[in-house]
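Missing here is one protein chain; the remaining ones are kept as they sit in the complex.
All chains are identified by letter, namely A, B and C, in their written order; residue positions are counted from 1 within each chain.
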């Protein structure tokens, strides 16, 4: 079982326009700093926090206790003008785990329900272990600096990466009958979340993408603790860069 | 003429893996805080900073002097482990302005050139005025909380918004012969950058999108100062929400 | 005339214990980040923000318009759970300027008045110039790393610097019939605020302090814009360090 946590800003849309629309700069900087705060806090418990859409976040939270979740939630809610709610659930499939977590959150109230504040819900016995390794695939476009960043306008590069993200997201939405989540993490970097896959599985994905015109490499790492899985994936990717810098998979277990 | 500034983190990719891959949490929190810093700094000069891909940013910088750019650059470079370069250019078309700015940056060196550090380049006479109004269109999906956020899993909502972004980006890439830039700003919110368009122009865009299955409203604002243009767009959008909350345009000049 | 601004967190004491005492870590990190935000924002207008007691701040705000103050205030109040009030006043003597500013704030309500929120008050005609240079003296203890930091326990160094601060504060409270404000800015560094003094004046102060057993150097800078005055003081101090590193004054005008 892999544990996932959905963190959602409470009643955030209404806050941005109450009592009148706030300065966009205030909204943009608030949500960026809120994410940074969560990233740093969960990192203290060896967990990786990914950004859905600036107002909702996914934590790969295996090994983080309920009490530790409460500590982060209290620290966040104490500090900021907007509070968070959290829902925690587990499944061997991370995509299914976040479905369960989202359902728990929905059962607690709407994202824009002014009375659903500072909720913390979970659907397992607190204290029970959850120790299946999560696999993180770190995808990166080969030679993007040479082929795009240093050649095209900033917006055209941006648009190209959006196309690559869309292609990769669509591929993973239907790959081998399993839906796999994909997240953008900056630059030309993406992460996928799986359990129990092989190097060949990842090679298959990037081979398919190459046929569609997107030239990816992928480093894969796995660990019960998602920050360590990510670290292994980063080291695997760096190994490919240093060796061939080509359409390849390295998997560090 | 509208002034745009490209801000790029210097030699950022190499930094993330030197001397060995940094913790992903450090990278993610750094780049979010770096963006927040730039947003807040340019806001002091009434300008809006948009996020390309976490390592490159677009500022709608009309009215911000070269000296003020240097102040922000010095403040940033003084503070952070990674420095920034900036390129400033102008055109009546914001998309073309950022092409010129990117070319200036390319001429100064590669994004991964370890000797291209703390560059500030521009292609006009310092001190000259630039006072054409920029138009900001603030697009938002109608009833997303009811139709998606409170119904589907967090990842499925994320994927849906990515589809909406792709559809809108593609529409604006070829709309009426002009390429128009589109940025995601969190939640289900996007901004487009134009000059000299009418309400009908924007209504045409969202009508087309509705046929493709994406139900948008759009508030438009214009001003020489981009933060004020954004503020008008936000107020226009809020007006639609309060009136009909439907597939409509309001333009506050 | 030198312009000063008092920035005060609104109803801050009560907030820290409502609805129950917040985690001390939340309070400590909030107030540090609030100060950093103000420092960065006023720096965009070439002004220096000093820290009274974490909940009240002094800005040497000559040259910062009322509109610019409002921009900072709006940006702050939009973002944080606690808002700020500001009072601006002018006098040729910075100490007297802050007395006037504080009185304006008192007239608007108590620091713990829940209805005194987001106030901005000033006692001069908006738009009028204020262009007397402020002098910033940057005091630093000679050889503190060798004599204390690397020898004594961290707390004993801390206590020694508190003694030095007290001695310097007391000296400036009664020096030559004028009261001069002194601020601690980290490490073994202090700044004093004056107008119209000479190098001899500052030499007199550190000579007196040397007799009391505290061995200071001081760099002095002056400018209408306080951040530039500070910068000159820093360069002056660095010049002393590089030349003799002794009980001396350098004044960069």
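Following the convention adopted for this analysis, contacts are C-beta pairs under 8 Å (C-beta built on N, C-alpha and C of every residue); 3 or more make two chains touch, one makes a residue touch a chain.
Predicted model, so just to flag it, every value in this text is computed and none were measured.
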Of C:1, C:66, C:81 or C:99, the one touching the omitted chain in the full complex: C:99
Sites on chain A contacted by the missing partner chain, in the whole complex: 37, 40-41, 43-46, 68, 71-72, 75
On chain C, residues whose C-beta touches the chain left out of the figure: 6, 8, 12-13, 17, 20-21, 23-29, 31-33, 35-36, 39-40, 42-43, 48-49, 51-56, 58, 95, 98-99, 101-103, 106, 110-112, 145, 149-155, 157-159, 161-163, 165-166, 169, 173, 181, 184-188, 227, 230-231, 234-235, 237-238, 241
Footprint left on chain B by the chain that the document does not show: 22-23, 25-27, 29-30, 74-75, 78-81
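Note that in this section only the chains that are shown with their structure count from here on.
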Category of the chain touch graph - line, ring, star, complete, other: complete
Whole-Å gap between the CA centroids of chain A and chain B: 22
Mean-CA-position distance for chain C and chain B (Å): 36
Centre-to-centre distance between chain C and chain A (centres being mean Cα positions), rounded to whole Å: 42
Residue list for chain C, restricted to those that touch at least two other chains: 75
